[in-house]
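First the structure, then my questions, so here it is.
Shown here: the complex without one of its protein chains, the others still in place.
What follows is chain A.
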Amino acid sequence: MKVHIKHWSAVAQWRWNIGNTNHDQDDEGDVCGICRVPFEGCCPSCKMPGDDCPLIWGECSHVFHMHCLLKWLGTAASKQQCPMDRRAWGAWL
């Protein structure tokens, strides 16, 4: 018997690698502490998740949507501190 494949669809799933491997399948995932939207979603100013709305990692190990964190660091009130632990923010590249 010969089988001719006429059409096929590939399905892929992606997640940011935030060093948290024990995800359940139906887990909504971790959220950005600033906007409370999942990391795999986008910040409130964006429409498309992914490379256009990336994450930013701090030296202190805390992660946020880059746009959310930059909004915070853009205020004088932030004193350039991580919102989680108030340590001086340094991006981990």
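Here is the rule we use: contacts are C-beta pairs under 8 Å (C-beta built on N, C-alpha and C of every residue); 3 or more make two chains touch, one makes a residue touch a chain; residues count from 1.
FYI, contacts and distances are computed from a predicted model.
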* Asked: According to its UniProt record, what is the protein name of the omitted chain, chosen from "UBC-like protein", "Exoribonuclease phosphorolytic domain-containing protein", "Ubiquitin-related modifier 1" or "Ribosomal RNA-processing protein 40"?
  -> "UBC-like protein"
* Since one chain has been left out of the picture, which residues of chain A touch it in the full complex? -> 33-37, 44-45, 68, 71-72, 75, 77, 79, 83-84, 86
